[in-house]
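Sharing a structure below in structure tokens format, with a few things to ask.
Every protein chain but one is kept in place in this view of the complex.
Then we have chain A:
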Amino acid sequence: MESTASNEVVRDVQQNGLCTGCGACVNLCPYFRNHRGKTIRLFECDRTWGRCYAYCPRTEVNLTNLRKKLFQADDLTMELGAFKGLYMTQAGDETVRNAAQHGGTVTALMKLALAEGIIDSAVVAGDNDQQVACPEQVDGPDQVGSYSKSKFILPPTVGKLNEALKGKAEKIGVVAVPCQAQAMAKMRVNPGPSDAGNMSKLKLVVGLFCGWAFDGSKLRELLGKELGNTAITGMDIPPSRHKCMEVSTENGMVCLPMHEIQTCVADGCGYCIDMTCEFSDISVGAARSPEGWDVDKEWNQVIVRSALGQTLMDLARDRGILNFKEVPSGNLEKLQNASMKKKRSCLAYLAEKSGREDDFIFLSSEDPLIRRIRGLE
């Protein structure tokens, strides 16, 4: 039988340019570590079966099977995964909103989940100091707010979860991007023998829409070249006509052109089939409005996917934690189209990498979902 462990993660994922640095293989053992956004194997391991391989979102996976095991069958859609409803929300609390990238919905939901005891600990993206993203574990609603800006560089969040699962927390919530959510889905559905008992501690996944993330070292190199030692206080890519990334620094705002910025996108991100974080209870992104981006700059779009997601959303409405606004007509269709575009480009990139039009490396060509995306079913 072919070995599925550490060596295969290195060969098939890392050396094949598929790794996103999600952290699924980190903190399971002393061999994989994440440093400045890159997942690295420190020493060779000669096992023939390993959790690193089993949990990696870039090793073989049948998405249909995963979806069926984690969600209600009649909620499943090809375009957006499990779908109970689309909402437009923002945090009711102005201070949360002001500290956030967009509407502050994620922060508000995590605070609520902690306050209501739905979870007793949260794994969130940590500080963006020097463009190094570190996941953090927090266990009180007041701590969540300080982690509320978009990071653009993937923190190894799942690695932090792996650590949290060994700890005292009984009910853990995670804020995750799609590759991380997919890793957690694989962990939940098929945990290794030593994790089976702990996996029930993972209660809540709040997903983030994600198109891509930066490769930390490439971004650091670019920013170093452009800005030298100037301290960076924030980053945003405003969906405007400027086509640039705005970098806030101690000396004011600097715009870096998108064509330069795009060279820093992590290699692994092109091979992601999921834009809306389908393996979450509830997933959140920036809002779009037919009148233009700036109109809804302070709002989020939210997809509710699971019963728990629905409970949390209803609670947020009842408690006035979130403000709601009617979703403009056509927004769902736009989201579906954008999601399908990502799925098709993912399959195209994978086929290009494998050199065969029906070989998608880690995605099974027999997976009914893949067949439907390809228009074969």
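In the analysis below, a residue touches a chain if its C-beta (ideal position, glycine included) is under 8 Å from a C-beta of that chain, and two chains touch if they have at least 3 such contacts; residues count from 1.
Here is the rule we go by: contacts and distances are computed from a predicted model.
Per its UniProt record, the hidden chain corresponds to "Indolepyruvate oxidoreductase subunit IorA" from the list "Inner membrane protein YgaZ", "ABC-type sugar transport system, permease component", "Indolepyruvate oxidoreductase subunit IorA" or "Biopolymer transporter ExbD". Of the listed positions A:Pro30, A:Gly117, A:Gly228 or A:Gly375, the one in contact with the omitted chain in the full complex is A:Pro30.
Hidden from this view is one chain, which touches chain A at 5, 28-31, 33, 35, 38, 40-47, 49-51, 192, 194, 217.
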